[in-house]
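Note that this complex is displayed minus one protein chain, with the remaining chains in position.
Chain nomenclature is as follows: A, B and C, assigned in order of appearance, with residue numbering initiated at 1 for each chain independently.
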Amino acid sequence: MDKGRLEAFSDGVIAIIITIMVLELKVPHGDSLASLKPLLPVFISYILSFIYIGVYWNNHHHTMQVVKTVNGAVLWANLHLLFWLSLVPFVTAWMGENNFTKWPTALYGMVLLMSAVAYAIWMVILIKHEGENSLLAEAVGGDFKGRISIVIYAIAIALAWVNPCISFTLYIVVAGIWFLPDRRIEKKIVKDEQQ
Amino acid sequence: MDKGRLEAFSDGVIAIIITIMVLELKVPHGDSLASLKPLLPVFISYILSFIYIGVYWNNHHHTMQVVKTVNGAVLWANLHLLFWLSLVPFVTAWMGENNFTKWPTALYGMVLLMSAVAYAIWMVILIKHEGENSLLAEAVGGDFKGRISIVIYAIAIALAWVNPCISFTLYIVVAGIWFLPDRRIEKKIVKDEQQ
Amino acid sequence: MDKGRLEAFSDGVIAIIITIMVLELKVPHGDSLASLKPLLPVFISYILSFIYIGVYWNNHHHTMQVVKTVNGAVLWANLHLLFWLSLVPFVTAWMGENNFTKWPTALYGMVLLMSAVAYAIWMVILIKHEGENSLLAEAVGGDFKGRISIVIYAIAIALAWVNPCISFTLYIVVAGIWFLPDRRIEKKIVKDEQQ
Partner (left out) sequence: MDKGRLEAFSDGVIAIIITIMVLELKVPHGDSLASLKPLLPVFISYILSFIYIGVYWNNHHHTMQVVKTVNGAVLWANLHLLFWLSLVPFVTAWMGENNFTKWPTALYGMVLLMSAVAYAIWMVILIKHEGENSLLAEAVGGDFKGRISIVIYAIAIALAWVNPCISFTLYIVVAGIWFLPDRRIEKKIVKDEQQ
(Lines give C-alpha, C1' and ligand atoms only; values in the text may rest on other atoms or scores of the structure.)
Protein backbone atom coordinates (compact mmCIF):
# COMPACT_ATOMS: atom_id res chain seq x y z
CA MET A 1 0.00 0.00 0.00
CA ASP A 2 1.18 3.47 -0.90
CA LYS A 3 2.85 5.48 1.88
CA GLY A 4 1.99 8.92 0.43
CA ARG A 5 -1.31 9.48 2.22
CA LEU A 6 0.03 8.20 5.57
CA GLU A 7 2.65 10.94 5.31
CA ALA A 8 0.13 13.58 4.19
CA PHE A 9 -2.37 12.72 6.94
CA SER A 10 0.32 12.60 9.65
CA ASP A 11 1.75 15.92 8.42
CA GLY A 12 -1.75 17.39 8.64
CA VAL A 13 -2.45 16.16 12.17
CA ILE A 14 1.03 17.10 13.48
CA ALA A 15 0.79 20.55 11.84
CA ILE A 16 -2.57 21.15 13.53
CA ILE A 17 -1.32 19.90 16.94
CA ILE A 18 1.75 22.15 16.83
CA THR A 19 -0.36 25.16 15.81
CA ILE A 20 -3.48 24.89 17.99
CA MET A 21 -1.29 24.84 21.10
CA VAL A 22 -0.84 28.58 20.54
CA LEU A 23 -4.60 29.02 21.05
CA GLU A 24 -3.97 28.22 24.75
CA LEU A 25 -1.95 31.44 24.95
CA LYS A 26 -5.12 33.37 25.84
CA VAL A 27 -4.87 37.04 24.85
CA PRO A 28 -4.64 39.04 28.14
CA HIS A 29 -7.07 41.89 28.87
CA GLY A 30 -4.45 44.48 29.87
CA ASP A 31 -2.00 46.06 27.45
CA SER A 32 1.00 46.36 29.78
CA LEU A 33 4.05 44.14 29.92
CA ALA A 34 2.85 43.01 33.38
CA SER A 35 -0.34 41.59 31.87
CA LEU A 36 1.82 39.16 29.87
CA LYS A 37 3.58 37.87 32.99
CA PRO A 38 0.97 35.22 33.97
CA LEU A 39 1.39 33.78 30.46
CA LEU A 40 5.09 33.06 31.00
CA PRO A 41 4.72 29.47 32.32
CA VAL A 42 2.23 28.68 29.52
CA PHE A 43 4.68 30.13 27.00
CA ILE A 44 7.60 28.08 28.41
CA SER A 45 5.43 24.93 28.20
CA TYR A 46 4.51 25.90 24.64
CA ILE A 47 8.19 26.15 23.62
CA LEU A 48 8.98 22.72 25.10
CA SER A 49 5.96 21.09 23.46
CA PHE A 50 6.71 22.79 20.14
CA ILE A 51 10.20 21.24 20.25
CA TYR A 52 8.78 17.81 21.20
CA ILE A 53 6.20 17.83 18.39
CA GLY A 54 8.99 19.05 16.08
CA VAL A 55 11.18 16.13 17.17
CA TYR A 56 8.34 13.66 16.46
CA TRP A 57 7.70 15.16 13.04
CA ASN A 58 11.43 15.08 12.30
CA ASN A 59 11.74 11.44 13.34
CA HIS A 60 8.55 10.48 11.50
CA HIS A 61 9.95 12.15 8.41
CA HIS A 62 13.33 10.41 8.72
CA THR A 63 11.71 7.02 9.32
CA MET A 64 9.28 7.26 6.40
CA GLN A 65 12.19 8.15 4.10
CA VAL A 66 13.52 4.58 4.31
CA VAL A 67 10.08 2.93 4.39
CA LYS A 68 8.74 1.70 1.04
CA THR A 69 5.16 0.57 1.67
CA VAL A 70 2.68 0.42 4.56
CA ASN A 71 -0.14 -1.92 5.61
CA GLY A 72 -3.25 -1.75 7.80
CA ALA A 73 -1.34 -2.46 11.04
CA VAL A 74 1.11 0.37 10.28
CA LEU A 75 -1.79 2.79 9.66
CA TRP A 76 -3.35 1.95 13.04
CA ALA A 77 -0.03 2.09 14.91
CA ASN A 78 0.45 5.51 13.32
CA LEU A 79 -3.03 6.64 14.45
CA HIS A 80 -2.20 5.36 17.95
CA LEU A 81 0.91 7.57 17.96
CA LEU A 82 -1.13 10.55 16.69
CA PHE A 83 -3.69 9.95 19.46
CA TRP A 84 -1.11 10.44 22.22
CA LEU A 85 0.45 13.41 20.42
CA SER A 86 -3.04 14.96 20.12
CA LEU A 87 -3.18 15.11 23.94
CA VAL A 88 0.00 17.23 24.10
CA PRO A 89 -1.86 20.59 23.69
CA PHE A 90 -4.14 19.67 26.62
CA VAL A 91 -1.37 18.64 29.05
CA THR A 92 0.80 21.57 27.91
CA ALA A 93 -1.97 24.03 28.81
CA TRP A 94 -2.76 22.28 32.11
CA MET A 95 0.91 22.26 33.16
CA GLY A 96 1.47 25.87 32.08
CA GLU A 97 -1.68 27.31 33.65
CA ASN A 98 -0.91 25.62 36.98
CA ASN A 99 2.68 26.81 37.02
CA PHE A 100 4.31 23.35 36.98
CA THR A 101 2.64 21.80 40.02
CA LYS A 102 2.76 18.05 40.80
CA TRP A 103 -0.10 16.39 38.95
CA PRO A 104 -0.02 18.49 35.77
CA THR A 105 3.75 18.01 35.46
CA ALA A 106 3.38 14.25 36.03
CA LEU A 107 0.54 13.97 33.49
CA TYR A 108 2.61 15.88 30.92
CA GLY A 109 5.31 13.25 31.40
CA MET A 110 2.78 10.42 31.10
CA VAL A 111 1.61 11.71 27.71
CA LEU A 112 5.26 12.01 26.59
CA LEU A 113 5.89 8.49 27.89
CA MET A 114 2.87 7.05 26.07
CA SER A 115 3.88 8.90 22.88
CA ALA A 116 7.37 7.37 23.12
CA VAL A 117 5.86 3.91 23.70
CA ALA A 118 3.47 4.43 20.76
CA TYR A 119 6.42 5.46 18.59
CA ALA A 120 8.35 2.33 19.64
CA ILE A 121 5.33 0.11 18.83
CA TRP A 122 4.98 1.83 15.44
CA MET A 123 8.67 1.14 14.72
CA VAL A 124 8.34 -2.54 15.69
CA ILE A 125 5.33 -2.95 13.37
CA LEU A 126 7.10 -1.05 10.58
CA ILE A 127 10.22 -3.23 10.89
CA LYS A 128 8.04 -6.37 10.96
CA HIS A 129 6.39 -5.16 7.74
CA GLU A 130 9.63 -4.07 6.04
CA GLY A 131 11.67 -7.10 7.13
CA GLU A 132 14.51 -7.64 9.61
CA ASN A 133 17.12 -7.04 6.90
CA SER A 134 15.51 -3.86 5.58
CA LEU A 135 17.19 -0.47 5.45
CA LEU A 136 14.86 0.65 8.25
CA ALA A 137 15.92 -2.14 10.63
CA GLU A 138 19.57 -1.27 10.05
CA ALA A 139 19.00 2.47 10.42
CA VAL A 140 17.14 2.11 13.71
CA GLY A 141 19.54 -0.39 15.23
CA GLY A 142 19.22 -0.74 19.00
CA ASP A 143 17.15 2.46 19.24
CA PHE A 144 19.21 3.61 22.24
CA LYS A 145 17.65 7.08 22.28
CA GLY A 146 14.11 5.72 22.31
CA ARG A 147 14.83 3.39 25.25
CA ILE A 148 16.73 5.94 27.35
CA SER A 149 13.90 8.47 26.77
CA ILE A 150 11.29 6.08 28.15
CA VAL A 151 13.47 5.42 31.23
CA ILE A 152 14.00 9.17 31.86
CA TYR A 153 10.26 9.89 31.41
CA ALA A 154 9.44 7.22 34.01
CA ILE A 155 11.94 8.70 36.48
CA ALA A 156 10.65 12.23 35.79
CA ILE A 157 7.03 11.20 36.43
CA ALA A 158 7.97 9.57 39.75
CA LEU A 159 9.99 12.63 40.82
CA ALA A 160 7.06 15.00 40.10
CA TRP A 161 5.80 14.23 43.62
CA VAL A 162 9.23 15.09 45.06
CA ASN A 163 9.89 18.23 43.03
CA PRO A 164 8.20 19.01 39.69
CA CYS A 165 11.16 21.21 38.71
CA ILE A 166 13.36 18.12 38.47
CA SER A 167 10.74 16.48 36.23
CA PHE A 168 10.56 19.51 33.97
CA THR A 169 14.38 19.64 33.75
CA LEU A 170 14.39 15.96 32.75
CA TYR A 171 11.83 16.67 29.99
CA ILE A 172 14.21 19.36 28.69
CA VAL A 173 17.09 16.86 28.84
CA VAL A 174 15.19 14.32 26.72
CA ALA A 175 14.24 17.02 24.19
CA GLY A 176 17.94 17.95 24.08
CA ILE A 177 18.98 14.34 23.45
CA TRP A 178 16.74 14.26 20.38
CA PHE A 179 17.42 17.81 19.25
CA LEU A 180 21.22 17.59 19.17
CA PRO A 181 22.76 15.94 16.10
CA ASP A 182 22.88 12.16 16.33
CA ARG A 183 26.49 11.24 15.90
CA ARG A 184 28.11 13.45 18.49
CA ILE A 185 25.79 12.27 21.26
CA GLU A 186 26.05 8.65 20.32
CA LYS A 187 29.85 8.85 20.16
CA LYS A 188 29.96 10.60 23.51
CA ILE A 189 27.74 7.93 25.05
CA VAL A 190 29.91 5.20 23.56
CA LYS A 191 32.99 6.91 25.05
CA ASP A 192 31.30 7.26 28.44
CA GLU A 193 30.41 3.60 28.37
CA GLN A 194 33.97 2.59 27.48
CA GLN A 195 35.37 4.42 30.47
CA MET B 1 -10.24 14.06 -13.40
CA ASP B 2 -7.24 13.61 -11.16
CA LYS B 3 -7.89 12.03 -7.73
CA GLY B 4 -4.89 13.64 -6.00
CA ARG B 5 -6.59 16.76 -4.69
CA LEU B 6 -9.69 14.86 -3.52
CA GLU B 7 -7.33 12.81 -1.35
CA ALA B 8 -5.38 15.86 -0.16
CA PHE B 9 -8.53 17.84 0.69
CA SER B 10 -10.15 14.88 2.48
CA ASP B 11 -6.92 14.23 4.40
CA GLY B 12 -6.91 17.87 5.45
CA VAL B 13 -10.53 17.95 6.62
CA ILE B 14 -10.29 14.58 8.42
CA ALA B 15 -6.99 15.60 10.07
CA ILE B 16 -8.63 18.80 11.36
CA ILE B 17 -11.77 16.99 12.59
CA ILE B 18 -9.72 14.38 14.50
CA THR B 19 -7.54 17.11 16.08
CA ILE B 20 -10.03 19.86 16.99
CA MET B 21 -12.01 17.35 19.05
CA VAL B 22 -9.26 17.65 21.65
CA LEU B 23 -10.14 21.35 22.05
CA GLU B 24 -13.36 20.16 23.76
CA LEU B 25 -11.18 18.73 26.56
CA LYS B 26 -11.34 22.07 28.38
CA VAL B 27 -8.33 22.61 30.65
CA PRO B 28 -9.64 22.37 34.27
CA HIS B 29 -8.97 25.15 36.77
CA GLY B 30 -7.68 22.97 39.61
CA ASP B 31 -4.36 21.14 39.51
CA SER B 32 -5.39 18.00 41.41
CA LEU B 33 -6.24 14.58 39.96
CA ALA B 34 -9.81 15.18 41.15
CA SER B 35 -10.15 18.19 38.87
CA LEU B 36 -9.61 15.90 35.88
CA LYS B 37 -12.46 13.58 36.95
CA PRO B 38 -15.32 15.56 35.29
CA LEU B 39 -13.39 15.27 32.02
CA LEU B 40 -13.49 11.46 32.06
CA PRO B 41 -16.73 11.03 30.05
CA VAL B 42 -15.53 13.64 27.52
CA PHE B 43 -12.23 11.78 27.26
CA ILE B 44 -13.96 8.41 26.74
CA SER B 45 -16.12 9.99 24.00
CA TYR B 46 -12.97 11.46 22.48
CA ILE B 47 -11.28 8.04 22.30
CA LEU B 48 -14.33 6.48 20.60
CA SER B 49 -14.66 9.34 18.09
CA PHE B 50 -10.91 9.28 17.40
CA ILE B 51 -11.22 5.59 16.51
CA TYR B 52 -14.30 6.25 14.32
CA ILE B 53 -12.63 9.08 12.41
CA GLY B 54 -9.54 6.85 12.13
CA VAL B 55 -11.70 4.07 10.68
CA TYR B 56 -13.20 6.46 8.12
CA TRP B 57 -9.77 7.75 7.11
CA ASN B 58 -8.50 4.17 6.84
CA ASN B 59 -11.44 3.11 4.67
CA HIS B 60 -11.22 6.26 2.56
CA HIS B 61 -7.54 5.55 2.05
CA HIS B 62 -8.16 1.88 1.11
CA THR B 63 -10.98 2.80 -1.29
CA MET B 64 -9.05 5.55 -3.07
CA GLN B 65 -6.14 3.11 -3.61
CA VAL B 66 -8.20 1.16 -6.18
CA VAL B 67 -9.92 4.23 -7.66
CA LYS B 68 -8.35 5.69 -10.80
CA THR B 69 -10.23 8.91 -11.55
CA VAL B 70 -13.05 10.99 -10.02
CA ASN B 71 -15.84 13.21 -11.40
CA GLY B 72 -18.04 16.03 -10.11
CA ALA B 73 -20.59 13.68 -8.53
CA VAL B 74 -17.83 11.86 -6.62
CA LEU B 75 -16.47 15.21 -5.32
CA TRP B 76 -19.91 16.19 -3.99
CA ALA B 77 -20.61 12.77 -2.48
CA ASN B 78 -17.22 13.08 -0.77
CA LEU B 79 -18.12 16.56 0.57
CA HIS B 80 -21.44 15.13 1.81
CA LEU B 81 -19.50 12.48 3.77
CA LEU B 82 -17.13 15.13 5.16
CA PHE B 83 -20.16 17.22 6.23
CA TRP B 84 -21.48 14.48 8.52
CA LEU B 85 -18.00 13.68 9.82
CA SER B 86 -17.53 17.41 10.60
CA LEU B 87 -20.43 17.14 13.07
CA VAL B 88 -18.65 14.40 15.05
CA PRO B 89 -16.69 16.85 17.29
CA PHE B 90 -19.97 18.59 18.24
CA VAL B 91 -21.90 15.43 19.15
CA THR B 92 -18.83 13.96 20.87
CA ALA B 93 -18.60 16.99 23.15
CA TRP B 94 -22.37 17.08 23.78
CA MET B 95 -22.46 13.38 24.69
CA GLY B 96 -19.35 13.59 26.87
CA GLU B 97 -20.33 16.74 28.75
CA ASN B 98 -23.76 15.32 29.56
CA ASN B 99 -22.36 12.01 30.75
CA PHE B 100 -24.10 9.82 28.15
CA THR B 101 -27.72 10.83 28.71
CA LYS B 102 -30.54 9.95 26.30
CA TRP B 103 -30.68 12.66 23.64
CA PRO B 104 -26.94 13.32 23.30
CA THR B 105 -26.22 9.57 22.99
CA ALA B 106 -29.00 9.21 20.39
CA LEU B 107 -27.76 12.22 18.39
CA TYR B 108 -24.22 10.83 18.43
CA GLY B 109 -25.64 7.66 16.86
CA MET B 110 -27.59 9.67 14.29
CA VAL B 111 -24.43 11.43 13.11
CA LEU B 112 -22.66 8.04 12.92
CA LEU B 113 -25.64 6.65 11.01
CA MET B 114 -25.72 9.54 8.55
CA SER B 115 -21.93 9.24 8.07
CA ALA B 116 -22.34 5.55 7.27
CA VAL B 117 -25.16 6.34 4.84
CA ALA B 118 -23.05 9.09 3.23
CA TYR B 119 -20.16 6.65 2.90
CA ALA B 120 -22.45 4.09 1.25
CA ILE B 121 -23.77 6.73 -1.19
CA TRP B 122 -20.18 7.77 -2.00
CA MET B 123 -19.30 4.13 -2.72
CA VAL B 124 -22.32 3.67 -5.02
CA ILE B 125 -21.38 6.81 -6.98
CA LEU B 126 -17.73 5.74 -7.12
CA ILE B 127 -18.65 2.27 -8.41
CA LYS B 128 -21.03 3.81 -10.98
CA HIS B 129 -18.13 6.02 -12.14
CA GLU B 130 -15.51 3.26 -12.12
CA GLY B 131 -17.75 0.61 -13.69
CA GLU B 132 -19.43 -2.55 -12.34
CA ASN B 133 -16.46 -4.70 -13.40
CA SER B 134 -13.84 -2.41 -11.85
CA LEU B 135 -11.37 -3.42 -9.18
CA LEU B 136 -13.33 -1.27 -6.72
CA ALA B 137 -16.65 -3.07 -7.35
CA GLU B 138 -14.94 -6.43 -6.79
CA ALA B 139 -13.09 -5.24 -3.67
CA VAL B 140 -16.22 -3.85 -2.02
CA GLY B 141 -18.44 -6.82 -2.84
CA GLY B 142 -21.63 -6.99 -0.80
CA ASP B 143 -20.30 -4.41 1.70
CA PHE B 144 -21.55 -6.56 4.59
CA LYS B 145 -19.81 -4.42 7.23
CA GLY B 146 -21.37 -1.22 5.94
CA ARG B 147 -24.89 -2.67 6.01
CA ILE B 148 -24.62 -4.32 9.43
CA SER B 149 -23.20 -1.04 10.86
CA ILE B 150 -26.23 0.92 9.67
CA VAL B 151 -28.58 -1.68 11.22
CA ILE B 152 -26.70 -1.60 14.56
CA TYR B 153 -26.68 2.22 14.61
CA ALA B 154 -30.46 2.28 14.07
CA ILE B 155 -30.99 -0.19 16.93
CA ALA B 156 -28.59 1.78 19.17
CA ILE B 157 -30.42 5.06 18.52
CA ALA B 158 -33.78 3.47 19.36
CA LEU B 159 -32.36 1.92 22.56
CA ALA B 160 -30.98 5.28 23.76
CA TRP B 161 -34.43 5.96 25.27
CA VAL B 162 -34.33 2.60 27.06
CA ASN B 163 -30.75 2.75 28.30
CA PRO B 164 -28.04 4.93 26.72
CA CYS B 165 -25.36 2.52 28.04
CA ILE B 166 -26.59 -0.14 25.61
CA SER B 167 -26.36 2.39 22.76
CA PHE B 168 -22.82 3.34 23.72
CA THR B 169 -21.82 -0.32 23.94
CA LEU B 170 -23.25 -0.88 20.45
CA TYR B 171 -21.18 2.06 19.12
CA ILE B 172 -18.09 0.36 20.56
CA VAL B 173 -19.15 -2.91 18.92
CA VAL B 174 -19.40 -1.25 15.48
CA ALA B 175 -16.01 0.43 15.95
CA GLY B 176 -14.62 -3.02 16.87
CA ILE B 177 -16.11 -4.59 13.72
CA TRP B 178 -14.23 -2.06 11.59
CA PHE B 179 -11.08 -1.96 13.70
CA LEU B 180 -10.40 -5.71 13.73
CA PRO B 181 -8.66 -7.11 10.62
CA ASP B 182 -11.07 -7.84 7.78
CA ARG B 183 -10.58 -11.45 6.95
CA ARG B 184 -10.95 -13.02 10.35
CA ILE B 185 -14.25 -11.25 11.04
CA GLU B 186 -15.69 -11.96 7.66
CA LYS B 187 -14.73 -15.62 7.87
CA LYS B 188 -16.20 -15.83 11.34
CA ILE B 189 -19.43 -14.26 10.16
CA VAL B 190 -19.60 -16.61 7.19
CA LYS B 191 -19.09 -19.55 9.59
CA ASP B 192 -21.76 -18.23 11.94
CA GLU B 193 -24.17 -17.89 9.06
CA GLN B 194 -23.46 -21.42 7.84
CA GLN B 195 -24.35 -22.87 11.23
CA MET C 1 6.50 28.10 -11.45
CA ASP C 2 5.09 24.83 -10.19
CA LYS C 3 1.35 24.78 -9.35
CA GLY C 4 1.58 21.94 -6.80
CA ARG C 5 2.09 24.02 -3.68
CA LEU C 6 -0.59 26.56 -4.66
CA GLU C 7 -3.02 23.65 -4.72
CA ALA C 8 -1.72 22.16 -1.47
CA PHE C 9 -1.84 25.49 0.39
CA SER C 10 -5.32 26.35 -0.93
CA ASP C 11 -6.56 22.87 -0.03
CA GLY C 12 -5.18 23.38 3.48
CA VAL C 13 -6.77 26.79 4.01
CA ILE C 14 -10.14 25.76 2.50
CA ALA C 15 -10.14 22.52 4.55
CA ILE C 16 -9.55 24.55 7.75
CA ILE C 17 -12.22 27.15 6.87
CA ILE C 18 -14.85 24.47 6.18
CA THR C 19 -14.01 22.65 9.43
CA ILE C 20 -13.56 25.45 11.97
CA MET C 21 -17.06 26.73 11.15
CA VAL C 22 -18.35 23.80 13.20
CA LEU C 23 -16.61 25.27 16.27
CA GLU C 24 -19.29 28.00 16.19
CA LEU C 25 -21.87 25.30 16.96
CA LYS C 26 -21.32 25.85 20.70
CA VAL C 27 -22.15 22.75 22.75
CA PRO C 28 -25.36 23.59 24.73
CA HIS C 29 -25.49 23.14 28.50
CA GLY C 30 -28.73 21.16 28.65
CA ASP C 31 -29.10 17.60 27.38
CA SER C 32 -32.67 17.83 26.04
CA LEU C 33 -33.75 18.20 22.43
CA ALA C 34 -35.03 21.69 23.37
CA SER C 35 -31.51 22.80 24.28
CA LEU C 36 -30.49 22.22 20.67
CA LYS C 37 -33.26 24.46 19.33
CA PRO C 38 -31.38 27.80 19.63
CA LEU C 39 -28.62 26.23 17.52
CA LEU C 40 -30.95 25.66 14.56
CA PRO C 41 -30.30 28.99 12.73
CA VAL C 42 -26.54 28.54 13.29
CA PHE C 43 -26.80 25.02 11.90
CA ILE C 44 -28.76 26.17 8.84
CA SER C 45 -26.11 28.88 8.21
CA TYR C 46 -23.43 26.22 8.63
CA ILE C 47 -25.02 23.99 5.96
CA LEU C 48 -25.24 26.88 3.48
CA SER C 49 -21.64 27.99 4.12
CA PHE C 50 -20.40 24.38 3.91
CA ILE C 51 -21.99 24.14 0.45
CA TYR C 52 -20.51 27.51 -0.60
CA ILE C 53 -16.99 26.60 0.54
CA GLY C 54 -17.50 23.22 -1.16
CA VAL C 55 -18.47 25.00 -4.39
CA TYR C 56 -15.34 27.17 -4.22
CA TRP C 57 -13.10 24.18 -3.59
CA ASN C 58 -14.78 22.32 -6.45
CA ASN C 59 -14.33 25.25 -8.85
CA HIS C 60 -10.74 25.84 -7.67
CA HIS C 61 -10.04 22.17 -8.30
CA HIS C 62 -11.62 22.22 -11.78
CA THR C 63 -9.79 25.42 -12.75
CA MET C 64 -6.38 24.22 -11.58
CA GLN C 65 -6.82 21.02 -13.61
CA VAL C 66 -6.43 22.95 -16.87
CA VAL C 67 -3.78 25.37 -15.54
CA LYS C 68 -0.18 24.43 -16.24
CA THR C 69 1.97 26.92 -14.30
CA VAL C 70 1.49 29.89 -11.96
CA ASN C 71 3.32 33.17 -11.27
CA GLY C 72 3.57 35.68 -8.42
CA ALA C 73 0.42 37.57 -9.46
CA VAL C 74 -1.58 34.33 -9.49
CA LEU C 75 -0.33 33.46 -5.98
CA TRP C 76 -1.47 36.84 -4.63
CA ALA C 77 -4.82 36.75 -6.42
CA ASN C 78 -5.28 33.30 -4.87
CA LEU C 79 -4.42 34.65 -1.39
CA HIS C 80 -6.89 37.48 -1.97
CA LEU C 81 -9.61 34.91 -2.68
CA LEU C 82 -8.63 32.91 0.43
CA PHE C 83 -8.81 36.12 2.49
CA TRP C 84 -12.49 36.65 1.69
CA LEU C 85 -13.29 32.97 2.13
CA SER C 86 -11.55 33.09 5.54
CA LEU C 87 -14.21 35.59 6.67
CA VAL C 88 -17.04 33.15 5.89
CA PRO C 89 -16.92 31.41 9.34
CA PHE C 90 -17.25 34.82 11.04
CA VAL C 91 -20.24 36.05 9.01
CA THR C 92 -21.86 32.59 9.15
CA ALA C 93 -21.75 32.66 12.95
CA TRP C 94 -22.94 36.28 13.15
CA MET C 95 -25.87 35.61 10.82
CA GLY C 96 -26.81 32.35 12.56
CA GLU C 97 -26.57 33.65 16.13
CA ASN C 98 -28.73 36.68 15.27
CA ASN C 99 -31.36 34.59 13.55
CA PHE C 100 -31.00 36.17 10.09
CA THR C 101 -31.56 39.83 10.98
CA LYS C 102 -30.77 42.71 8.59
CA TRP C 103 -27.11 43.62 9.03
CA PRO C 104 -25.72 40.11 9.60
CA THR C 105 -27.58 38.80 6.54
CA ALA C 106 -26.34 41.73 4.44
CA LEU C 107 -22.74 41.28 5.63
CA TYR C 108 -22.90 37.57 4.82
CA GLY C 109 -23.87 38.56 1.27
CA MET C 110 -21.06 41.12 1.11
CA VAL C 111 -18.46 38.47 1.95
CA LEU C 112 -19.99 36.17 -0.68
CA LEU C 113 -19.95 39.06 -3.17
CA MET C 114 -16.31 39.91 -2.43
CA SER C 115 -15.37 36.20 -2.70
CA ALA C 116 -17.05 36.04 -6.11
CA VAL C 117 -15.24 39.22 -7.22
CA ALA C 118 -11.92 37.82 -5.90
CA TYR C 119 -12.57 34.60 -7.81
CA ALA C 120 -13.28 36.57 -11.01
CA ILE C 121 -10.05 38.60 -10.54
CA TRP C 122 -8.10 35.38 -9.99
CA MET C 123 -9.55 33.95 -13.21
CA VAL C 124 -8.63 37.07 -15.20
CA ILE C 125 -5.04 36.93 -13.91
CA LEU C 126 -4.86 33.18 -14.57
CA ILE C 127 -6.12 33.61 -18.15
CA LYS C 128 -3.68 36.50 -18.70
CA HIS C 129 -0.87 34.19 -17.50
CA GLU C 130 -2.02 31.14 -19.47
CA GLY C 131 -2.86 33.02 -22.66
CA GLU C 132 -6.12 33.94 -24.41
CA ASN C 133 -6.01 30.77 -26.52
CA SER C 134 -5.29 28.47 -23.59
CA LEU C 135 -7.49 25.56 -22.53
CA LEU C 136 -8.49 27.59 -19.47
CA ALA C 137 -9.75 30.57 -21.50
CA GLU C 138 -11.86 28.24 -23.65
CA ALA C 139 -13.18 26.30 -20.66
CA VAL C 140 -14.25 29.41 -18.77
CA GLY C 141 -15.85 31.13 -21.77
CA GLY C 142 -18.16 34.00 -20.85
CA ASP C 143 -18.29 32.90 -17.19
CA PHE C 144 -22.07 33.41 -17.17
CA LYS C 145 -22.49 31.80 -13.73
CA GLY C 146 -19.87 34.03 -12.13
CA ARG C 147 -21.52 37.20 -13.49
CA ILE C 148 -25.08 36.26 -12.62
CA SER C 149 -23.96 35.30 -9.08
CA ILE C 150 -22.46 38.74 -8.50
CA VAL C 151 -25.68 40.39 -9.73
CA ILE C 152 -27.86 38.21 -7.46
CA TYR C 153 -25.58 38.85 -4.44
CA ALA C 154 -25.90 42.62 -5.00
CA ILE C 155 -29.70 42.36 -5.18
CA ALA C 156 -29.79 40.14 -2.09
CA ILE C 157 -27.66 42.59 -0.07
CA ALA C 158 -29.95 45.49 -1.01
CA LEU C 159 -33.06 43.47 -0.12
CA ALA C 160 -31.70 42.58 3.33
CA TRP C 161 -33.15 45.90 4.58
CA VAL C 162 -36.54 45.01 3.08
CA ASN C 163 -36.69 41.39 4.21
CA PRO C 164 -33.60 39.30 5.11
CA CYS C 165 -35.55 36.12 4.25
CA ILE C 166 -35.51 37.11 0.58
CA SER C 167 -31.73 37.65 0.79
CA PHE C 168 -31.19 34.26 2.37
CA THR C 169 -33.38 32.61 -0.27
CA LEU C 170 -31.30 34.30 -2.98
CA TYR C 171 -28.08 32.96 -1.38
CA ILE C 172 -29.61 29.47 -1.58
CA VAL C 173 -30.51 30.11 -5.23
CA VAL C 174 -26.91 31.03 -6.10
CA ALA C 175 -25.59 27.96 -4.25
CA GLY C 176 -28.08 25.89 -6.26
CA ILE C 177 -26.89 27.43 -9.55
CA TRP C 178 -23.36 26.25 -8.77
CA PHE C 179 -24.32 22.96 -7.17
CA LEU C 180 -26.47 21.64 -10.01
CA PRO C 181 -24.59 20.07 -12.94
CA ASP C 182 -23.34 22.63 -15.45
CA ARG C 183 -24.80 21.60 -18.73
CA ARG C 184 -28.45 21.35 -17.83
CA ILE C 185 -28.51 24.85 -16.32
CA GLU C 186 -26.61 26.44 -19.12
CA LYS C 187 -28.82 24.82 -21.75
CA LYS C 188 -31.90 25.91 -19.84
CA ILE C 189 -30.60 29.45 -19.63
CA VAL C 190 -29.78 29.45 -23.32
CA LYS C 191 -33.33 28.26 -24.06
CA ASP C 192 -34.80 30.91 -21.78
CA GLU C 193 -32.78 33.55 -23.54
CA GLN C 194 -33.88 32.36 -26.98
CA GLN C 195 -37.53 32.72 -26.07
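Here is the rule we go by: contacts are C-beta pairs under 8 Å (C-beta built on N, C-alpha and C of every residue); 3 or more make two chains touch, one makes a residue touch a chain.
This structure is a prediction, so every number in the text was calculated from the model and none was measured.
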Touching the absent chain in the whole complex: find that residue among C:25, C:67 or C:93. C:93
Can you list, in ascending order, the chain C residues touching the missing chain? 1-2, 5-6, 8-9, 12-13, 15-17, 20, 23-24, 72, 75-76, 79, 82-83, 86-87, 89-90, 93-94, 97-98, 101-104, 107
Provide the residue numbers of chain A that touch the chain removed from this figure. 7-8, 11-12, 14-16, 18-20, 22-23, 25, 27-28, 31-33, 36, 47, 50, 54, 57-58, 61-62, 64-65, 179, 181
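Criterion: only the chains that are shown with their structure count from here on.
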I need the rotation angle between the copies chain B and chain C from a CA superposition, between 0 and 180°, in steps of 5. 90
Distance between the CA centroids of chain A and chain C (whole Å) is 39
Measuring from the mean C-alpha position of chain A to the mean C-alpha position of chain B, what distance in angstrom results? 28
Which chain B residues reach two or more other chains? 8, 12, 15-16, 20, 23
